[in-house]
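Can you read through this structure? Questions will come right after.
And now, chain A:
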Amino acid sequence: ACGTTDTGGSAGGDEGGADCNFKIAAMGALSGPNASIVVPSVDGAQLALDQWDGGDCEVTLERFDTEGDPAKATPVATQIAGDESFIGVIGGAFSGETRATKTIYQDGGIPMISQSATATDLTQDDPVEVFHRLVPYDDYQGAAIAKYLLDEVGATKVFVVDNSEAYGEPLADRVEETLGDSMVARDKTEVGQTDFAPTISKMETAEPDAIMYGGYIAEAAPLLKQIRDAGIDAPFIGGDGLYGADFGNAVGEAGEGAVVMCPCAPIEGDSTFAADFEEAYGGAPGAYAAEGFDAMTIFLKALEDGARTRAEVQEFVSGYTGDGLSKSIAFDENGDVPQDQVSYWAYKNEGGTLTPEVEVKPEG
Partner candidate 1 sequence: MSQITDAYRGLKLGERWDHAPKPVRWFVMLLVVAFAFYLPYLNILPFAYIRTDLTSSGSDWASVLFLIVVYMIVAVGLNVVIGLAGLLDLGYVGFYALGAYSIALFGSTNSPVVEAMQSKFGLSEEWAVPFVVCIPIAITMSLIAGVFLGAPTLRLRGDYLAIVTLGFGEIIRITARNLDGVTNGAAGITQVPVPPGPESDGRAFFNTIDAERWYWLALAILILIIFLARRLENSRVGRAWLAIREDEDAASVMGVAGFKFKLWAFAIGATLGGLAGLLFGSKQQYVEPNAFMVQLSFLFVAMVVIGGSGNIYGALTGAFLLTYLPERFRDLVDWRPFAFGVALVLVMILRPQGLVPSRRRAREFDDRREEAKEAAADV
Partner candidate 2 sequence: MSEQTHAESSTDTDVVLEDTSNHDQIAIETSGEVGEVLLELDHVTLRFGGVVALNDVNFQIRRGEILGLIGPNGAGKTTAFNAMTGVYTPTEGAIRFKGKEIAGIKPHTINHLGIARTFQNIRLFPEMSAMENVMVGCDARHKTSVVGVLFRTYRVRPSEEELPESGIRRSLAKVFGISRHTLEERAGRRRSMELLRFVGIADRAHELARNLPYGYQRRLEIARALATEPELICLDEPAAGFNPAEKEDLMGLIRRIRDLGHTVLVIEHDMKLVLGVTDRIVVLEFGQKIAEGSPEEVARNPKVIAAYLGEPDDAA
Partner candidate 3 sequence: MLLEMKDAVLSYGKIEALHGISVQVKEGEVVSLIGANGAGKTSTMRALSGVRGLSAGSVTFNGEDVTKLRADQRLRKGLVLCPEGRGIFPGMTVTENLNMGAYTRKDKAAIEEDYDRVFDLFPRLLERKKQIAGTMSGGEQQMLAIGRALMSRPKLLMLDEPSMGLAPMLIQQIFDIITEISQQGTTILVVEQNAKQALTRSDRAYVLETGNIVKTGTGAELLDDPSVREAYLGVA
């Protein structure tokens, strides 16, 4: 609601007077079961802000919890878009909420940089001007997983399972596409499912030499356990939906050796970023922390560059080039980073932690 919410203290009061007093919003699942794949990235952004010497500028990061739910994200987005003191958005973290809110941000003319929303259609099917992201889209991730399966595992009979969701299903579709004849069977499951007996018995019939799962941790853990319980020991690989510390915890011993693909390069344990992050948040940087850091950095650079309005910031972001922590960044007209800039890493679950195994470069 433009012009209606500028009193009652909503905008922190004094934005009219000060020259460079802005807010940046981070929107994502900050609570709920998926928080562990989102919170580190927002922490990363906060770290970038804390380390910034803004001179005259005073910038704050406001966190908006959407629980990753598109329906809950829209009022949040309307609020952000309607409050002129916000000049940028970090997020959405998930593809679904991003899809639901990007028109709102477009209407509000406020630039967004997503640290982790990977669904292909966000930029490829109906791109909006304000949307940018620091991660490659899932067409590549699917290809990367397929490539890993073919080259590293040498699989010829892959069993592909997905969770029927906006993220897992297209990812699995893409894997299937790239694998071609090397896929033996495909099955679909549901979010919230815990008994995978029908899928397992299909696996027993198919006798795959590798298994791919498109989905999130909650279902991956019981699925993998039941696979191992049934005595199937084919290698298991999933996408970035499993890229969180919780995966190892949940799956236990059965998860030993499971592989997680992520469009995120490993952060060296002895890098300054890792050290700073550790100091600030008491743990190694988690999922997409570097991307969150980079997103914030771009916004801050825009302010340094003299951008003071949303339009100026938007212009700056779209034209931005520079090296980030995660990759070297330049957005194309759809808001994507050049796909040759990205690399995928296969992480292997060893004793509960994900350790980088090998880099995979998919062909587009």
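Points worth noting:
Operating definition for what follows: a contact is a pair of C-beta atoms (placed from the backbone, for glycine too) under 8 Å apart; a residue touches a chain by one contact, two chains touch by 3 or more; residues count from 1.
Inclusion criterion for the candidates: all candidates are chains of the complex that A comes from, given by their letters.
Predicted model, so just to flag it, every value in this text is computed and none were measured.
Of 1, 2 or 3, just one candidate touches chain A in this complex, namely 1.
Those residues of chain A that touch candidate 1 in the complex are listed here as 1-2, 4-5, 7-10, 30-31, 62-65, 69-71, 74-79, 81-83, 96, 99-100, 103-104, 107-108, 119, 121, 126, 164-166, 169-170.
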